[in-house]
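Shown here: the complex without one of its protein chains, the others still in place.
Moving on, here comes subunit A:
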Amino acid sequence: MSTDTGPAIELRGASKTFRTPSGGLHTAVRELDLTVGRGEFVAVVGPTGCGKSTTLTLVSGLEEPTEGEVLVAGEPVEGVGDKVGFVFQQDATFPWRTVLSNVMAGPRFRGVPKAEAKAKAREWLARVGLASFEDRYPHQLSGGQRKRVALAATFVNDPEILLMDEPFSALDVQTRALMSDELLELWEGTGASVVFVTHDLEESIALADKVVVMTAGPATVKQVFDIDLPRPRKVESVRLLPEFIDIYREIWESLGEEVRITRERGAADVA
């Protein structure tokens, strides 16, 4: 980790415009300003399809901003860096690799010797509770187990920046709560900075230090809320605190408006 004390991630006036297949232009995010401190857990919430995920692809270096700047650890992002980990919404485990081989993929891609990669992968598999599943193929696991593999495969690279794109949205409610707790446990040991994109406000408050509300698309930051709930947290119990409910109500006032705008637009498109 570098020694300077600047923010881990900084977006300055970042915009991203895509060319649609029909030839038109689609602006996913516009003039986005966002700062994530070192070791901070930031959740980004916004209406469905507003461009939250694009923010992550900009930070990861998978896409370049059309305008503005994206800095990671004070340096402009150029291509995919080695500081970043990314957990995708969809399954992104390699189906032809065993669980162990999937977790080894990151270190192997980065040139770590095989034996060392294997040892590290085993260690992380044990941490996510899949030690006895290392010879299985992804299709032999449940959705939650596959997500654990994805988490292990991401954490094994020791990322300083952890980007998560609605990682648990495909899981059932109980598994999701369990996974959220596990994520917090895993993260608390690493000191990584997290950007967690979700459309689930409860999830975002339960996990994050800071909740960023995005506007209806093209997305930009509408409001930022600090979450002062004590850590370590357990998702299921923190949800019942009176403070939680107050914060929820406060943020929902802001978010609800954007959701309504999105919905009305959708209705107008259909009409």
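Heads up, the rule we're going with is that a residue touches a chain if its C-beta (ideal position, glycine included) is under 8 Å from a C-beta of that chain, and two chains touch if they have at least 3 such contacts; residues count from 1.
The definition used in the following text is that contacts and distances are computed from a predicted model.
Asker: The complex lacks one chain in this depiction; which UniProt name from "DNA protecting protein DprA", "Monovalent cation/H+ antiporter subunit A", "ABC transporter permease" or "DsbE family thiol:disulfide interchange protein" does that chain carry?
Answerer: Spelling it out: the chain absent from the display is recorded in UniProt as "ABC transporter permease".
Asker: Pick from A:Gly51, A:Gly85 or A:Pro218: which residue touches the chain that isn't shown?
Answerer: A:Gly85
Asker: Spell out, residue by residue, where the missing chain touches subunit A.
Answerer: Residues of subunit A in contact with the hidden chain: 60, 62, 80, 82, 84-86, 88, 90-92, 94-98, 105-106, 109-110, 137-140, 153-154, 157.
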